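Next up is a structure, given as C-alpha cells.
What follows is chain A.
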Amino acid sequence: MKQEQPLLDVRHLKTYFHTENGTVPSVEGVSFQINKGEVVAIVGESGCGKSVTSYSIMGLVKSPGKIEAGEVLLDGTDLTTLSKRQMRKLRGNDMSMIFQEPLTSLNPLFTVGFQISEVIVLHQDVTKKEARQKTIEMIEKVGIPNAEKIYSNFPHQLSGGMRQRIMIAIALACNPKLLIADEPTTALDVSIQAQILDLMKKLRKELETSILIITHDLGVVAEMVDRVVVMYAGKVVEEGTVYELFRDPKHPYTKGLLESTPKIHERKDELYSIKGTVPTPANMPKGCSFSPRCAFAGDKCREQQPELVQVNSGQKVSCWLHEEGEVSLHEQKQTAAT
Partner candidate 1 sequence: MKNVKRNLKWMKVTAPFLGAFVLAACGGDQEDTEATEGAGDGEAPEVEEDDGTLVIGTGTDMVTFDIHDHNATNTEAIHVNMFNYLVKRDDDEGFEGDLAKSFENVDDETWHFTLHEGVEFHNGDELTAEDVKFTLERVIEDETLVEHSNYNQIKEVNVLGDYEFELVTDGPDPALLNRVSRIGSGILPADYIEEEGWDHFLSNPVGTGPFEFSEWNRDDSVVLERFDNYFEGEVTEWEEVVFRVIPETSTRVNELLTGGVHIAENVPPAEWDRVNDNDGTSIVTGASNRVMLLMLNQDDEYATSDKRVRQAIDYAIDNAALTDQLLGGHGTPVQTRITPGNTGAHPDLFESYNHDPEKAKELLEEAGYGDGVEITFNSPQGRYMMDTEVAELVRGMLSQVGITANLEFLEWSNFAEMHTNGTNEEMYFLGLGNSMFDAGLGLDDFSSGGSDRTGYENEELDELLSQAAVNMDEDEREEQYQKAQEIVAEDLPSVFLYQADAMAGVSDSVNFEIALDETLYVRNIERN
Partner candidate 2 sequence: MKRYLIRRILQVIPVLLIISFIVFSLVFLAGNPVALMLPEDASQEQVEALTESLGLNEPFYVQYGMFLGNAVQGDFGQSYRYNQDAMSIVLERLPQTLELAAVSMLFATIIAVPLGIWSASKQNSFVDVFATGASVLGKAMPNFWLGIMLILLFSVNLSLFPVSGRGSFMHIVLPAITLGTAIAAEMTRLIRSNMLEVMQQDYVRTAQSKGQKDSVVTYRHAFKNCLIPVVTIMALQTSSLIGGALVTEVVFAWPGMGQLLVQAVNARDMAIVQACVFVIAIAVIAMNLVADIVYRLIDPRIKYD
C-alpha cells in the first residue's frame, strides 16, 4: 500500500446501541482506511451497520448509541477524543456529509440560500455579502441554473435532484477533505441518479475531496469508487479494490450479492439468491455471522469467528475458507457439496 498516512483511519470501531431491549452491537470492530483523494464505498444490506459507521465518523451517533471502542483518525487526529467544540469545528469544514433523503435533510422553513450560507458563515471569516456571493457560486457549481433565484427558494419548491444538489453544495461549501455520502442516490430516479453521480465525480476531481460512499447499490459502487468495504452484520467481511472485488470476490457473501443482482446487460433465467435473511442482533449466530446463510459453511464457521486477513495485495477477507491461503470459491464449492 501507499506509504503516506491515510486521510481517514478507522481502527476497531465499535458502536453499540443501548436500548431498552438490551445492547445492540451495531458496529462491531470495523477497520478501514481512506487515502487522500480516494473514493471508498461501504457496501451492505440494510441493518449491516454501514450508516452507523458513517455517523460514528462524523460524531453524530445519537443516544442511546455510543462509540464503545476504537479510533477514528482524521489526518492523524483521533476524533473520538475531541471535545464537542473541537468536533463542531471539524464538521462541515474538514468533513461533511450528505444524506439519503434530500427532502427531509433540508430544513423546510429556511431558504436553501440560507442553509448553504449558514455553513460558510460558520466556518469562514466572511461578511454576509461574501457569504451570499459564495453561496451563489456553490449553487452554480452544483449545476443549478438561475442561482440568484434559487437562493431564496424553499426546499419544497425544488425537485428531488435539485435538493440533492443543494445538499452537495452545503457539504462542499467549505471544501472539506472528506465527504461522506450516505446513500446519496437511493431516493432518486435513475435519470437523476446518473446526474448526481456524474456531478459527484466531476466535483471530486475539481476539489480533490476524498469520498466515503455508503450504499447498497453495486452499480453505484462500480461506477464511482476505487475501493470497497463490504459489511455484514456489523463487521467488515471483505475489503479490496473495486476491480479485484468485482472480478474475484473472496467472501461468499460478496459473491452472493454480486450474483443475485439482476443486471441489464446479462440474461439469466434464474437469479442466484442467498437463502434466508440477515440475522437480527437479538439472534446473532455463533461463529461467523454469515454461516447460517452460507452454502460453504462448515463446523468451524458455526463455531468460531474468522478474522479479517490480507489474502493478496489489494484484498482482505474474513472467512475461514481463506484461512490457509487463497482458495477460489469455485473449488471450495465442490468440497462443500460433498
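How these were chosen: all candidates are chains of the complex that A comes from, given by their letters.
To be clear about the criterion, contacts are C-beta pairs under 8 Å (C-beta built on N, C-alpha and C of every residue); 3 or more make two chains touch, one makes a residue touch a chain; residues count from 1.
Computed from a predicted structure; not experimentally measured.
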(request) Among 1 or 2, all from the same complex, single out the one that touches chain A. (result) 2
(request) Spell out the residues on chain A that touch candidate 2 in their complex, using ranges where they run on. (result) 58, 60, 62-63, 84, 87-93, 96-97, 99, 101, 104-110, 115, 118-119, 122-123, 154, 156, 167, 170-171
